[in-house]
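Of the protein chains in this complex, all but one are displayed in their positions.
A, B and C label the chains in the order they appear, each numbered from 1.
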Amino acid sequence: MGKVRLAVLGMGRQGQIHSKNIAYMIPEAELVCASDISMERVGACAVQGIDLYDDYRKVLERDDVDGVVIATSTDTHDEVIRATAAAGKHILCEKPIATTLEAIDSVLEFVTEKSVKFMVAFNRRFDPTFKKVREMVADGSAGEPMIVNITSRDPKPPHLEYLKVCGGIFFDTSVHDFDMARYLSGYEIEEVYATGSVMVDERIGQLGDLDTTMISLRFSNGAVGSINNSRQTGFSYDQRVEVCGKTRTVFGRNETPTRVEYIDPQGTHSDVPLYFNIERYPAAFLGEMQGFVDCIMNDTAPPSTGRDGRIAVALSMAARKSYDEHRPVKLSEIG
Amino acid sequence: MGKVRLAVLGMGRQGQIHSKNIAYMIPEAELVCASDISMERVGACAVQGIDLYDDYRKVLERDDVDGVVIATSTDTHDEVIRATAAAGKHILCEKPIATTLEAIDSVLEFVTEKSVKFMVAFNRRFDPTFKKVREMVADGSAGEPMIVNITSRDPKPPHLEYLKVCGGIFFDTSVHDFDMARYLSGYEIEEVYATGSVMVDERIGQLGDLDTTMISLRFSNGAVGSINNSRQTGFSYDQRVEVCGKTRTVFGRNETPTRVEYIDPQGTHSDVPLYFNIERYPAAFLGEMQGFVDCIMNDTAPPSTGRDGRIAVALSMAARKSYDEHRPVKLSEIG
Amino acid sequence: MGKVRLAVLGMGRQGQIHSKNIAYMIPEAELVCASDISMERVGACAVQGIDLYDDYRKVLERDDVDGVVIATSTDTHDEVIRATAAAGKHILCEKPIATTLEAIDSVLEFVTEKSVKFMVAFNRRFDPTFKKVREMVADGSAGEPMIVNITSRDPKPPHLEYLKVCGGIFFDTSVHDFDMARYLSGYEIEEVYATGSVMVDERIGQLGDLDTTMISLRFSNGAVGSINNSRQTGFSYDQRVEVCGKTRTVFGRNETPTRVEYIDPQGTHSDVPLYFNIERYPAAFLGEMQGFVDCIMNDTAPPSTGRDGRIAVALSMAARKSYDEHRPVKLSEIG
Partner (left out) sequence: MGKVRLAVLGMGRQGQIHSKNIAYMIPEAELVCASDISMERVGACAVQGIDLYDDYRKVLERDDVDGVVIATSTDTHDEVIRATAAAGKHILCEKPIATTLEAIDSVLEFVTEKSVKFMVAFNRRFDPTFKKVREMVADGSAGEPMIVNITSRDPKPPHLEYLKVCGGIFFDTSVHDFDMARYLSGYEIEEVYATGSVMVDERIGQLGDLDTTMISLRFSNGAVGSINNSRQTGFSYDQRVEVCGKTRTVFGRNETPTRVEYIDPQGTHSDVPLYFNIERYPAAFLGEMQGFVDCIMNDTAPPSTGRDGRIAVALSMAARKSYDEHRPVKLSEIG
């Protein structure tokens, strides 16, 4: 086949990143057009010479679009996914698919009926560091995973307005780490126990949310693990993973802007980790898009599926339930 | 005062280490004599020119002994502590003080009555790395601790005979980490939740024990944390701590035998961590003894007390109860 | 002003990199057209929708080109630079400007007469790591530089055909390091002493060249230093710098593809450094182009000048003379 012809729906920050990656960084792909309800946003597209629309349905009408990246606001996902699938176009959808399991199941069923590929944008799976950790587990060189620990801490809390609508720390932050834990280990998480506190900002507690959490994990092979989140490190983004397998213990460490180190009487000093997800994960965003293009080109399964998206949401729900009821919760209780 | 005059009771591996440290490494101390029920063991003492006995009571009769290191087998601790305190001599006692809280309380009460100093041998508090982590919390430079994570994994399981009598992984291994978590944070652990598995050796499971565990912690200031133990890394001793405070995240990393690094086409390579506690903690054993000598010389409180020993045991009991009852357990439930 | 309008002459590997950076990565710049004597090469340009020529003079005729990147073969540099300057267009020229000092001086004089900006492509100055090392010297935080050491070793020798025409290791490899040493220190190199051997491949010696060299440096402020080159590490590209200043010793270390680390019984393992200059210096190539665009936009001096290019060549000549005559050679002897 020729180039994979893609369009981006929703040209916020994430849509812009996707657009540039498609247009400039992936030789097998082509950016055909883009849309946003704001003509200002879509007009700011850094890619020249493509068609721009203020209605995503215009994109779906085009015959020369093979796949669509859905980067619109979460509340529109259900409608846009259905319309895209109905138009027979493959889908890369930002997470979450929807906010209830019923809604997720319904839309995934629809997509399956329409026989289009559906990939959920768990970009971190495509980070070169985490990918290599996964490879050592997948190829057996690390041995059977026994412990999986994930540290994921933000530099500072988002704005209060965002905090009010994000669904809470388990849905907004831990959801990525649940996917990472499943991805790295290759096993399902069967049970979680969540504890947490408000250590960073009282207003987060007033919203009924937490800013510092520790989730205990049990995997289907008997392995144990932890997900440790915080809304504030005070420095930058702390993103680390660890898999203790039977023959190797493997670490995915933080990335830094440079490799400068210096010594003075106060110590040996090097960079802080990269600031936040935009700085930390450009290679992951690119790898994710390459994965989407590849699965269309080669007609293979998407590297992160609707089912992966559903399970990560269900685990976030289990974590919240565990915290609320102050007891371990099995995934099977969530449905 | 002149030198602090010490004796060592029990000349197994640990007693030998203590003897050499007292005799050779601490100028303010002097090793007067040593005892062991086996004359062979006590005769193997590397320190020349001291008196050797096959009955610890002979040591206690001597007027020229200020303090005693109790390194006899655990089941004798109760009797030896009482006899030593009755003889008016200060005590550094290997952990555990006893195996039930009632027995611990009773012996601590007796020791208090006799007004001798009583220090429990939590050697890791004196490791230069962990001590420096603690200092950054204690002096406020790390900020209020929000997360405390402790990784403590053995190179390989002990012999089955030892496993049968050690009381289980929570009492044998986690007990050190509970003390470390309290020491590093400066706060009490109020609640634990323990999960775990048998991933390393089925025979450990047949004993009703676990070999791979994850304990969730809640501290009195609201901080959360984890203790992660394993009986087998497959390489060597993995001993790491992490405190995420409001202004700094502080790590205590593994020690290695050398600082050699080399690059070849397969990668960049350096040493494995030091093999086990004897290799890893010589400076800690020495620092511990120095702490004991200092508290006698300066008539100050011991740097790790009978109360510290009691709480670590109680937390190990809480972890086991949590695992058995599959629910979070408060320390206050243990009594 | 609007966007800086650029063209690329010569669409080999380096020209392609420049083209993509101009077109896609620098919002203030625009790629107008490109040329190559091979229509096949220029047709392979990854940037869509620009004009392509098989004669660079067609590019120079266009009024809508502000600056030109000269990435044609070295033997054409003299002619192309003169034509470009005569056309009144700014120049970013791959090194070397020319292969004799007379030729360099003559062409630089011509360029100066024509009042166009002339920048030499010392890309490593724009590497984020080396740039930050330089900043610590430039802002005084490292203190007066006392020692500057540069390690620059290739993964393996280039093809014999290339070795025959590259001018030898001092001109082909050390030339970059001479510029780096001047850049990092902010001082001139006044004297060099070069020693070297054929350790890697006898055929290199048969060409009268060396594959393993150590150049001693003396700087104008009295600092000493070294440049250490090798044609073969056996693994990948080893590119490190070190400045020992009065108050800090600063290191620029190697970059690696990931931040994975793992421990097994053989050791603690991480990645090899990135393979070669294409892998190691993408950020430097981009930063270099940004520097060229900025100096046109803001009408400032280029960040690496024709004089810098000339001095690096003169120092390479001094190194060869030092080796040939087996004695230290002053830069002033070269003229």
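Note that in this section contacts are C-beta pairs under 8 Å (C-beta built on N, C-alpha and C of every residue); 3 or more make two chains touch, one makes a residue touch a chain.
None of these values were measured; they are calculated from a predicted model.
Looking at the whole complex, which visible chains does the left-out chain touch?
Visible chains that the missing one touches: A, B, C.
Using the touch definition up top, pick the residue from C:L101, C:C166 or C:V224 that touches the left-out chain.
In the complete complex, the chain left out is touched by residue C:V224.
Can you say which of B:G49, B:G208 or B:G335 touches the chain missing from this structure?
For the chain that is not drawn, the touching residue is B:G49.
Thinking of the whole complex, not just what is shown, which of C:L6, C:L184 or C:V200 touches the missing chain?
Once the missing chain is taken into account, the touching residue is C:V200.
Kindly note down the residues of chain C that lie in touch with the hidden chain.
Residues 143-144, 146-147, 149, 153, 191, 193, 195-200, 212-214, 216-218, 222-226, 228, 230, 232-235, 238, 244, 246-249, 326-328 of chain C touch the chain absent from view.
Go through chain A and note every residue touching the omitted chain.
That gives, for chain A, the contact residues 233-236, 238, 256, 263-273.
Suppose we count only contacts with the excluded chain; which residues of chain B make the list?
Per the touch rule, chain B residues meeting the hidden chain are 20, 23-25, 27, 46, 48-49, 128-129, 132-133, 136, 142, 247-255, 257-264.
Note that in this section only the chains that are shown with their structure count from here on.
Counting shared numbers against all numbers at the contact of chain A and chain B, is it over half, same, or under half, different?
same
Roughly how far is chain B from chain C, centre to centre by C-alpha average, rounded to an integer in Å?
Using C-alpha averages as centres, the distance is 57 Å.
Which residue numbers or ranges of chain A touch two or more of the other chains?
Chain A, residues with two or more chain partners: 247-249.
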